[in-house]
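Missing here: one protein chain of the complex. Every other protein chain is in place.
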Amino acid sequence: MEKKDYLDLYYQMVLIRLVEEEAAVLYQQGKIGGFLHLYIGQEAVSTGLVAARKPQDRVITAYRDHGVAINCGISANEVLAELLGKVTGCSKGKGGSMHMADVTKNFWGGHAIVGAHLPIAAGLALGDQYAKNDGVTICMFGDGATNIGYFHEALNLSKVWKLPVLWVVENNQYGMGTAVDRASAVSEMRQKAEGYGMINARVDGMDVLAVKQAAAEALDYIRSGNGPYFLEAMTYRFRGHSMGDPERYRKQDEVKKWQENDPIGIYRSHLMTEGIATDAELDVLDDKAAEETRLAVQFAESSPEPAPEALWENVYVEN
Amino acid sequence: MEKKDYLDLYYQMVLIRLVEEEAAVLYQQGKIGGFLHLYIGQEAVSTGLVAARKPQDRVITAYRDHGVAINCGISANEVLAELLGKVTGCSKGKGGSMHMADVTKNFWGGHAIVGAHLPIAAGLALGDQYAKNDGVTICMFGDGATNIGYFHEALNLSKVWKLPVLWVVENNQYGMGTAVDRASAVSEMRQKAEGYGMINARVDGMDVLAVKQAAAEALDYIRSGNGPYFLEAMTYRFRGHSMGDPERYRKQDEVKKWQENDPIGIYRSHLMTEGIATDAELDVLDDKAAEETRLAVQFAESSPEPAPEALWENVYVEN
Amino acid sequence: MARITMREAISQALWEEMERDPSVFILGEEVGVWGVTYAVTKGFYDHFGADRVRDTPIAESAIIGAAIGAALTGQRPVAELMTINFAFSAMDHIVNEAAKLHYMFGGQMVLPLVIRAVGGGGRQLGATHSQTPDAIFAHFPGLKVVAPGTPADAKGLMKASIRSQDPILFIEHATLYQVRGEVQDGDYTVPLGKSTIQRPGRDVTIVTYSKMLEISTKAADELAKEGIEVEIVDLRSLRPLDMQPVIESFKKTNRAVIVEEGWRSFGVGAEVASRIYEEAFDYVDAPIQRVAQKEVPLPYNRVLEQSALPQVADVIKAVKEVV
Partner (left out) sequence: MARITMREAISQALWEEMERDPSVFILGEEVGVWGVTYAVTKGFYDHFGADRVRDTPIAESAIIGAAIGAALTGQRPVAELMTINFAFSAMDHIVNEAAKLHYMFGGQMVLPLVIRAVGGGGRQLGATHSQTPDAIFAHFPGLKVVAPGTPADAKGLMKASIRSQDPILFIEHATLYQVRGEVQDGDYTVPLGKSTIQRPGRDVTIVTYSKMLEISTKAADELAKEGIEVEIVDLRSLRPLDMQPVIESFKKTNRAVIVEEGWRSFGVGAEVASRIYEEAFDYVDAPIQRVAQKEVPLPYNRVLEQSALPQVADVIKAVKEVV
């Protein structure tokens, strides 16, 4: 890994953080509607995963999708424009926070029905297997999603058909207000993979380099034709499930404890102690990200609303 | 176990066998419509299971339900009458082969959507847990049913809530024409229980006493408040999936091999070698079962059709 | 009499029924510790305990399946689907199991089951989270479908639903929770499967239910200023569908507009209009109008979404078409 690669990971995480903090403000101002699920605290997971992928590797996730959207190359402009429902958004303002995608960047969304995107991910992998491409599909989902039937059907099918898919559970220890042990028969998500005889591993989701490393190994394994792989990333969301979450279900000191474990802070000090970058260099990146975010807000706010006719577009390809 | 108990198990298995052989004939004669799934070859599983239950234990299964219906105490009369769609059938002729039940005997059916009865079984167990009864729900299903989402949601819920339910997979090695390994990520169904951290065991489903023993242990474990238990019974269906199955998917000698392993034959010789019963005594039971079956066919054939108004009955309790 | 919100009305009904009958319990996602996304069962967990207010995994088939099973044993579960959009993740258990077990087994299985589902659009939740698919559930005999439009009906219908022996899908509209209305004190029920006149009038009959009762009422207020007296019939239940008040009103006004939030094609309006023509053909003076959602998946953008949902202006326009 070259220095610029190290710095790029840092920049991505900072940009995600700042864009989402802006999003929170815009939501409070009533400029963003619907649900807004912030990824703050989990940035190292998607950043590490996407850093390990090849261009032909597809990425698909749930509704907590702003971070991975940016990692996949969707601009802060398009992300914020989508949040504001503008025609310049990555989904033309029709999808919103939960439905961001850019298939030209091999990012397949942004899906709001818990677990429903897992069978679709299996299908993306089936498409590549059928076409004899060597792409791998990286499918991210939450701990809560492992309890729904879609998870089971998708994992079983992927193993039976040896589909090239990397299953990544982001175990942030809660599904909305429900702690893992109150909803799941097992506390370690990776144990579920045993029921499918599927190779699995667990990684510290607050350590972006560890995630990248684990993902790279998993992707090699899958790309070599060994079938699916199950990766559990231990992480934590610093904010509520979505905006307006009373957070009655967890103690403030638990949240504090984790916030001290900030993936960006951890990575920043790592870069410095390892002598990869200086404080000053990183400050420059912070400022750059702040500026990009500021301009993105401007872009989003000044972008036009979709035309009224847009309502009738894209219901079908062929009318 | 007293001698009469041994003989009773034998009698039940023979009766199931003869009733189903008659059913096959009636189907060929066009007197039975719809699908007819015969249990022939698997009799030892339900017979052993039900022999181990207490009256307060509920039983629920899939559409291959004639055998367990008889084990639960539904008469051959009511079973054959139901197959002929008569008002004297256990479901008044409205359910047919796939939907037999008698809740007064704690037999809760007979369900035709693969796997859909597993969440319902969890609910039956929840009802007992909520009411603080010490009943256990015995839920039977096939190997193919372990691949559908309902299985996953039900097993996970039962473990999280420590529900008093005994999950019994009848592994007859095929789901219709699909061999276990072509549909399931793992060949041993019991391994799926590991994904839920659920205690599990495997038993020879052709040995009625082994099944009864395994079930008794499992029921004790559950009744003591330890939560669900997963039991895999290895068995084989001697006939096609349902009437009119071309059986292109399995070799005749495989079928032969298993037929030599007939659960009734095995048990009969066991009773004799152990000196529990004589050839003559067992012949008497065979004749008795044959006679009961003959009379049941007469009963069913001579029973009346439901009245036309029955069409409108039981849509709702309160109209 | 007290003026309370729809949220309070439903909450009271659940609370009072749980106090009255120990066999009533609640299960669903976030109904307990969190107190529900829509705060309807806020406080229940602390009062009734984890046994009667059960947080479930995210597993809709298990939620409904477990509720069916518990109901079969004689308990009275109230299963909550966080939104009706997730009913599709439990579809088989709702339409193939709950709706059929009683009939299919010749009446021996009884399911006193209530499935609460929050529905409706208009909150920029996007296409998968904004649906009003009420009509498709009403298509299945064996299931009863209830959808109140006022706090008073919500409370009475919820109590009737919980006391019923039949499986009921109880649809609540998310944007009605904060709507206030007069609710009589004490215990009362509103009969299932009975439509009612919510507003008397002589010129036109508007047939509607749930959220669209509010929209229709606003339209009626506007029209009254122009001297057009609208009579509003609230269906309250979609199955059984009680046409009697509709027909009586129509025979008086000879004109009807049906207002529903869901998509027009194969929706509620189609059924109601067809029945009016079948049962009161000779009284029809003008083509019956349907006001419904534009036939697109609902977009996120606020302006677009609102342009797809039935508005007061659409109702007024439709009424003027028929008078």
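By written order: A, B and C. Residues from 1 in each chain.
In this text, contacts are C-beta pairs under 8 Å (C-beta built on N, C-alpha and C of every residue); 3 or more make two chains touch, one makes a residue touch a chain.
Note that the structure is predicted; figures quoted are calculated from it, not measured.
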Omitted chain's touching partners, listed by label: A, B, C
Contacting the left-out chain in the complete assembly, out of A:116, A:166, A:209 or A:234: A:116
Residue touching the undisplayed chain, where the options are C:89, C:124, C:161 or C:237: C:89
Contact residue for the chain not shown (choose from B:59, B:98 or B:140): B:98
Touch criterion as defined above, residue of A:128, A:143, A:170 or A:292 at the omitted chain: A:128
Residue ranges of chain C at the interface with the undisplayed chain: 85, 88-89, 91-92, 95-97, 99-100, 103-104, 126-128, 133, 135-136, 138-142, 238-239, 241, 262-263, 265-271, 273-274, 277-278, 281, 287-288, 290, 295-297, 299
Absent chain, residues of chain A that touch it: 89-95, 99, 101-104, 108-111, 113, 116, 118-128, 130-131, 137, 149-150, 152-154, 156-157, 160-161, 313-318
Absent chain, residues of chain B that touch it: 33-35, 85-86, 91, 93-99, 112-116, 144-145, 147-150, 175-178, 182-184, 246, 248-249, 305-306, 308, 310-312, 315
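The definition used in the following text is that only the chains that are shown with their structure count from here on.
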Category of the chain touch graph - line, ring, star, complete, other: complete
Per Cα centroids, the chain farthest from chain C: B
Approximate Å spacing (C-alpha centroids) for the pair chain B, chain C: 40
Approximate Å spacing (C-alpha centroids) for the pair chain A, chain C: 36
Where chain A and chain B are represented by their mean Cα positions, the distance between them in whole Å: 46
Where chain A touches two or more other chains at once, by residue number: 147-150, 182-184
Residue numbers of chain C (touch at least two other chains): 56-57, 59, 61
